[in-house]
Structures are given as C-alpha cells and as structure tokens.
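Sharing a structure, written as structure tokens. Questions coming.
All protein chains of the complex are present and in place, except for one that has been dropped.
Chains: A, B and C, in written order; residue numbering restarts at 1 for each.
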C-alpha cells in the first residue's frame, strides 16, 4: 500500500521515513517539503542515502491522491489543518501528527493555537492513542496523533482514573523531554552550547499547550473533569521523555494492587510494558522503539501514588504511534513494522 | 589559615581543592587519601598539575593537628565518623561532608546508615546550611554539610514552611541530579554507555537516604512534622541538580505574593538568587558556582504552589557550601573565595 | 535457521541480539553468559523485555550443537579461542567477534594478545570484511570479524593501496571512537563523570592492538608492507568511529580522480557509501546502521591525500558486520536484516 509523508523535512517526518522504511506493507511513494521541493531526500537527510530514492516535492493533494491511499502529515500546527482538509477532500486517509485535530472543542483549540484553518473538521478525528481508542481509530479516515507528553502521561494514568481509585484534581505531573520534541526549530534555546550539561523547566503549571490535551483525555478516562499541573523540562538528550505523576489515592492502595491494576490494563498490549515492582522506566530502554514502559509506586501509608513512564518521543510519541494507527486504519496487524529492539547502548 | 582536606581523592575532595585554591585566606596544607597515600596530587588529578604541589598522605590526626586548624572531611559515610572524632579530639575544627552527623537522632541515623561509629557526637554538629542555621554554624567546632538534594529542596521550601502558608504533608519532590552526586563509584550504572542520552528515576518515594534529612530540616522550619515524597533521577550531566516541589497552599497565594515571600526571605543572602517572576532555574546558570537559583509558580485558582531550584551539587551542594561554613566558623567574610561566576556556556 | 549468541551479556552481544531480532531468517535459539546463567534475558537487558523470551545459559558446545547451526561468539579475547574451538569441534559454524583469530601469524598474535589458547586454528579463519574478502567468507566455517578501528581504516584505505596510487609508509591515522568500543568494562576511565564533555587520545603511535591488524590487511591490499601510525581517541559518545587518514600520493591526484576511484571500488557495495565530493562523513548519519560512509580529499598541489570515514562501531564495526558475514556463509542475501535506516536525530 502506497503512502505519502507530507512535511518530510522535520524531525518527525524523518522519523516517519525511518519507521516506514522497515514496514513490510507500506511503501513510501511521495515525500513533500515546501522549502526543499526538488531536492533528493538523500541530500536533505544524508542518513537516508542508499535507502530511499525519492525527490522532495511540493504538496499537491490531487497528485497525491493519484498515487497514495494514506498520508502522514507532519506539519507545524496551523499549517497542517488546510493541507489535511484538502488531502482528505481528495480522498486520501490521513494520519495527522500536528496538534490541529487533537482537541475536540473548537474554542479550546483556538484559545491555545489561534484561529483554526479547518474548523469544520474539529472533533471529527479519532484521537490516535490505540491503547485508549482502538475501535475508534480502526474506522477512522482522519486520526490525530497525540502529543508526546500526553502519551507519556495518559498511558500510566488512564487505568487508575478509569478504575476510580485516585483523586482527579490535582494531578501533578513532572516531565523531562529530549530536545527533538521541539522539532527542528532554529532558536537560541536549542543550540548545543545552551542545552548540553543543562536542564531546566519551562512553561510551568498550566502554560504548556499539552495541558488541555491531557485534561481532555484524562477527563474522558475518569468520567469527570481532571485538573493537571504540569512542569515540563528540557533534558540534554535528543530523544525520550520520562514522566513522574503524583496522585492521591481514594483508599489505601498496596504496591501489589497497583501493579496488578496496571498489568490487567495492559495485558494484551504489545507496546506498553509494565515493569516488575521496584524497577523504574529508563529512556535508554525505549530509545528508538515504540515501547512505553510504565511503573507504579504507591505510598500506602501516606495515601499517595507515584506513576512513572518512559518513551521515545519520536516513536511512541510521534512516528511510531502514527504507523500503529495507520496499521489499525487499514486492517494490518497493529505491530507491523514496529517491533524494533531499542538502540542500547 | 592552614587547612586539610581529608579524603581528597573523590569528586567532593577534588572540588574542595578547586574551591580552596582560589580562597584568599585558607591555605591547603595537607591532603589525605588512604588508597593513594604517597602519590603527588597532580598525578591523582592531572587537572591540578602546576597548581598544588602536595603529596597525598595517610590521615594521621596528631600530625594533622600540628599543621592545620581546620579540616574538611570528605569520606564516605560510616568511614567518616571515627576520623572526625579523632581529628576533633586532636583539637582540629571539622567541616564534615559525609552524612554521618547530619541527622540529629541516633536511631534514625542508624536506621538509614547502619551502626554509628561515633554515636557520642550525634546531635552535636551544626547543620551546615548557613541560610537556615547561620548563628549555630558560627560557633561550631563541628559542622555537618547537608546533602546535595536536601540543599536543593530546603532553600526554596523553608521560607514557605516557616511562614505557614503551605500544607506540610505531603510535600512532593521531583529532583534530577548529575551523576557526580553519587561520587566516584565504580558501578555499572555510572558508566558513560549506561548514562549518556539516558534519564531514569531511582529509589522512588521514601527509599532515598536524603528523605529523613529533608524531613528533619523541613519539620524544624515548619515547626511541625513534614512528610516528603521524593523521586530522584539521574541526569546525563556531570554536575547539577534541578528540583520541582509541589505544595498545597493554605490560602490563595498570588504570584506576586509568592515572589515577595521568597525575595524577603533571601534579601540579604548572596548565594540564593530569587529569579524574576516567570523565569525558571537552569543548571547551566549555576554550573561551577555557589549559587542556588529559586523560583515560585503558584496556581492560585487551583490552590497549588510549584517551587523550582537549581544548584551545582559539587559546589552549593558540597564543597562550596563547606567553605561557606568554614568562613563563618573562623570569622571570615562568608563569601570569601566563593563569588566565582558560573562556567557558561 | 537457528543461531546462538555466545557471550550475550556485553555490549557486542546485546547489539547482535538487536540486529538478529529483525533478521528474516535467523532465529535466536540460545544465548549464553557465564556470569548471568539462569537469568531471563529481559532482566539482564530491560530493553529486550517483550521481544525475546530466553534464559541466559552457560555455554555448552554439545548442547548448542544440538540446537543451532551457527554461533556468534562475543567473548573477550583469549576467553574466546577455546570456546570457538569446542563449538567448531561440535560441528557448529562460528562467527567470532573477538580478536583471537584476526591475526594470521601466531607470533604476532601472541606478542599482542598473550599465549594463544587454540593456536592450531590461527590462520584458518576468514577475515570477516566482506568488501575485501567476500569469496573467502562464503566458504568459511570460521570467520573472524574485524576490529572496529580496522574496519573504519581499511574501507577508505584499501582501494587506494590496491591501485598503488599512494605511498605505503607511513600511513597516518587519527581515529575517534565512542566508548562502547571498549565494551562494558568497569574501569574509572569509562565512568560518565570522566568521559562526558571530555576527549583524549590514548595508546598513541604503535601501542594499540589494532595496529598489527590494520597492517596485516593493508599490506595484503597493497601487496607490500604498510606501516601505520595510529592515534585513537575516546569521544563523549556511546557509539561511532570517525577516522582521518593522511597519505602521500605517488602522482598528482585530482579530487575528481580520487572520488572516481572510490566510487568504482564500491559501486556494487550496499554498505559503503561514497559521499559526494566535499561532503564529510558524520557519526550521526550512520548511527545504528551497517553503513560506512567514506570520502576523499586530495591536496593536489601539496601531494597529499586525506581520507575520511564514519561507521557505527557496534554495527558495521561488530554485530552488523558479523551478521553480514553469516549471511554470506549460509547463502542468504548479504543485506538480510541489515538495511535499517540510521537513528537520526
């Protein structure tokens, strides 16, 4: 089955290509980039030399529709919406990696991201977290792949909210992310000399755009409104997110019970690994893979619960999750092309 | 004034030498290491070639007492206690960087660190955090320099506890530390190939030895028992700690009021820098310096308060703080030798 | 076809597992480790949880021979030889990743590596660099996979020696390697706090064990004795080697001619990528892949020639090259399981 990557010159686009190149069924038939149209992909990304022999082209919906059945759109928010609309209108199914269709409420979306360019599509996309919305994704023609932070928060959190064993407000989250999460932005803050050997929080509390996205999905899982406090950090790594979540339990919760609850929730999931009690998720153990490792540490005496997770923001947090959704959409085995071992050491 | 560094072959010992080498009044007269006795210091630490012309010697209290007035002891916990006792008995004032004299309660100390080798001295040391215990340190002949995590937690936290504006239990802490905090340990976990591009939590909840230390000092500040939940992480950096603290406020607290409270608390402190509202502490801005940067982010609507801090674990978290204490003990200006600009970039 | 990884608990062993897990024909049927026998592989390497469900076992040649047709031995030098001998004797074909069978001359081998434990096999192994010895490897029952530095030197160098366009002595080589090349050694020098933000040369000139190996193969290519001067460095990275080679040309050599010579030499090779004139090989462009990127920069006026290369020491420098050899040995397509895109960024 032929697919396109629209917006292939950023880090998410490159990661999609990496994942798709080893996919047994998807064939990359078109790659687009407005800035680099005409350039061979191996020139834009020397790592792909000898692996993919395509030229970057300008995105033309009609032309794409003639050549591919499904498109992955990896454009910045706001830029994505009109392209998604046109590509959909041309009859191509879309897995969108931007933030444009993640929020189901137009007002919330515009508060955080500005005027929406395709408001008629808001609320029509499936939220592309298969472990929470598998059936919805299967039938979808438009899937909005979650943000990397939300994936790292929702996978450990949702089972506890769903079972009603924790308080829903506040949910306190401290996340640490590699810099590729910010994309290929040319800003001072992302220079090597600024980031190496450094670590700092940013957009503290309720200032990060992923807050409403996490609250939307957490509230769905809880069946009631959830209020998040969120402290994201930049780590001196390229890839990966580790997340800590502090919760209050509604009744005493033992380590055994917490572990059992997680294990039950993810018994049939191939990409969520519940760690043995006492072990902590590590970036290195998921690097380059579609895994999200999770663990629970209740403080039975004090009434608290700490959840931890680790994932690769470019794979389970973006390109890998997108392909997982696409596999579901077209009826392939969900793990196709995604069971790569992490790159360790 | 002549001083000794006892246990000079670890990272804390090396950092003490670095700080002392630029001190205008202290002269390093003796450096000891049992494993490397007889070796010139420049051989053990090539960075010190041409700066310090001493031989490492075995620690002999009587001999030290003839040559120095004050000793910095930078030995592992348990190993430190008997040496401190003997050096004190020989009449030398001691700034101890181990954990042996930080906890004032013998039982707590033995629960966490095993049988104490100098129990008669437990409770006699001043806790060497000048911003909290300046007067006590001035008169002390034995000072126990705080752990690096406790310093990073107590400096932002204590003012809010002291003023009674926050709940005391639970205090939720998420810290991220460079690997030098673990000392020069030869363990798999500290190999470059295990740590680079990696980040993971360890000793989650109430498992880290710094928990009782933080609780002791936080409770003193609050005037009531404080219960900590603590998630330490290893960062892929050599130096530095950034800490997030999640609190509940007892009454609505505005950003202005929180900033004012911190500013008031540290108005006369040279080494605690209260950042302008909205700015976040960064490892890079304190690297190699004795500064601890702090900031407060209240969530007025939600009733929460987030505190952030950054310090260099080897300076304000160890060697620099030790020299700050020593300055106080001997009546020198507290900032002597300590106003170095951070190494940026 | 069932295969074993003998010595699976080091970095090379882990990388072999990673590569083999995506191989379409090889099935990992046994993994051995003397130190960790009895441990599930997912406990030894958390990254492999959910991917490989085997227990590490003690290496028993007879038992292995019943279960596998081919074994990859990833043991330290000297430890490898007797195991290779026994496994071979039991009828299993062997791809050996140690240094024990790379040198064809017993005396040279013993000078550099000490008394040989299976001297009768010295000289019988094919040198496992397919681009130089493909036919020899095809028929071999024992292949000695080259060292990582030799691979990075020989691939750019051999074509120029073979064509006789450069002087053979001295060949000056400056290499920079990630620390995983040293294996999982527990030594001070490999601690994160020693290596991060650091870079230094070691074993300068003719002191590194890879010198005789490079000279053996370079001399074969040149048809005459080649003398190497070699300066290896440790880089603050986990993976990768970049190499510079300084040569004198025998007659003026233009940039065009140098590029043509390389392109001709590697026209049919899938894993050696000759970069366009002016581009330089980068670690990042080969990370996690079996590629070796090469480039030539002649100084026509001055009579010099500079060659550059980059590879991932754990893939093309170890596990990937081993699988490439195994593919040849058993008649599979040489690229089976090896066309993974590099992990970028």
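By our rule, a residue touches a chain if its C-beta (ideal position, glycine included) is under 8 Å from a C-beta of that chain, and two chains touch if they have at least 3 such contacts.
Just so we're clear, the structure is a prediction, and the values are computed from it rather than from any experiment.
S.K.: Can you work out which residue in A:51, A:70, A:153 or A:195 touches the chain that's missing from view?
M.R.: In the complete complex, the chain left out is touched by residue A:195.
S.K.: Of A:115, A:186, A:251 or A:267, which sits in contact with the chain we cannot see?
M.R.: That would be A:186, which touches the missing chain.
S.K.: Which residue from C:122, C:238 or C:274 sits in contact with the chain not drawn here?
M.R.: C:238
S.K.: Can you name the residues of chain B that touch the chain not displayed here?
M.R.: Residue positions of chain B that touch the missing chain: 11, 14, 17-18, 21-22, 45-51, 180, 196-197, 238-239, 270, 273, 275, 279, 282, 284-289, 291, 293, 314, 339-345.
S.K.: When the complex is taken as a whole, what residues of chain A touch the one chain not shown?
M.R.: Given the touch definition above, chain A has residues 11, 179-180, 184, 186-188, 190-197, 236-238 touching the missing chain.
S.K.: Footprint of the hidden chain on chain C, which residues?
M.R.: Touching the chain left out of view, chain C contributes residues 169-170, 172, 174, 176, 178, 193-194, 197-202, 204-206, 227, 229, 231, 233, 235-240, 242, 244, 246, 280-284, 287, 297, 299, 302-304, 306, 308, 310, 345.
Going forward, only the chains that are shown with their structure count from here on.
S.K.: Which chain's C-alpha centroid is most distant from that of chain C?
M.R.: B
S.K.: Name the chain with the Cα centroid closest to the overall protein Cα centroid.
M.R.: Of the chains present, the most centrally placed is A.
S.K.: Taking each chain's centre as its mean C-alpha position, how far apart are chain A and chain B in Å?
M.R.: About 39 Å, centre to centre.
S.K.: How big is the gap, in whole Å, between where the Cα atoms of chain A centre and where those of chain C centre?
M.R.: Distance between chain centres, rounded to whole Å: 36 Å.
S.K.: Which whole number of Å gives the spacing of the CA centres of chain B and chain C?
M.R.: Distance between chain centres: 45 Å.
S.K.: Where in chain C do residues touch at least two different other chains?
M.R.: Each of 11, 180, 196-197, 238 in chain C touches at least two other chains.
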